[in-house]
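Removed: one protein chain of the complex. Kept in place: all other protein chains.
Here is subunit A:
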Amino acid sequence: MQPNQFNVDAANKLKIVSLVSVGKHPQSGRMRRADQDSRAVELGLKLTGDNHSGESLVVLHAGDPGEPNLRSYAGMGLKSVRVLQLDPAADAILPLGQHLQQCGADIVLTGVRAESGESSGMVPYQLAEKLGWPIVPRVADIVSVKGGVAEVLQALPRGQRRSVMVKLPFIASVDSAAPEARQSAFGPASRALMDIEVVSASVDDVRQAWEEAAARKRPKRLKVVKAKTAAERFKAATAKSQGDGGKVMKNESAAEQAQAIFDLLKEEGVLR
């Protein structure tokens, strides 16, 4: 971890809540701290500064407080983990929304999608809709918070980043492109306090009707040749994949040729 280079004018006044869930390793299937959620905690730790850990950063989980893997978030250097205790089959949105409203959070960080359960990634959106806050999806970093406005770096496909300005309070889902989470230490994890609050929530009836099974392997799409004659099939099997014959510039001067390339690059929008 680099020394705190984060640009904060009121870091100790900033209240950050990281929502965490219990993750599942994609290969072994073992329960673990979720990858994106731990990155959200890491980002929260960076925002509050390491000195304030446990005071302005709240790590919040809705579900079973007895889950041992919750403690591995605390092992990242937190004194406590707050848990809203509710039935595993219950809908967590309502109690979470109420809690966030009460505790006066400035920034709420979540993962993009959970590694267990429905994993629809809808929690941040539903919370944002309920609270009327803006949501910034797929955040790679929060660069600065100044005067109640945060500058956020969004992760785009192909390694690109987009800068977005957003007013506090807001909800951000943290992408896998965010800085990797620090290791979890076992000792502090087992000493951490589980701050339990029992809440009531309605049971998620819709989900009761669903059937869940281990993921089937998806069939790979075959290249189907819809040829009617043997000659067409033969051509499809042997022909090289070629474009439909592009423009060829042969006799122009180098300057004209370069201009044509440049125009195409600009048209495609790769020159920024």
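The rule is simple: a contact is a pair of C-beta atoms (placed from the backbone, for glycine too) under 8 Å apart; a residue touches a chain by one contact, two chains touch by 3 or more; residues count from 1.
The definition used in the following text is that contacts and distances are computed from a predicted model.
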Missing subunit (named according to UniProt) among the choices "ABC transporter ATP-binding protein", "Electron transfer flavoprotein alpha subunit apoprotein", "3-oxoacyl-ACP synthase" or "RNA polymerase sigma-70 factor (ECF subfamily)": "Electron transfer flavoprotein alpha subunit apoprotein"
Hidden partner chain, touching residue among A:Glu67, A:Glu118 or A:Glu197: A:Glu118
Residue numbers in subunit A that touch the chain omitted from display: 23-24, 26, 29, 113-122, 125-126, 128-129, 134-138, 151, 153-154, 156-167, 170, 206, 209-216, 218, 221, 226, 228-229, 231, 240-243, 245-250, 254-255, 257-262, 264-266, 268-272
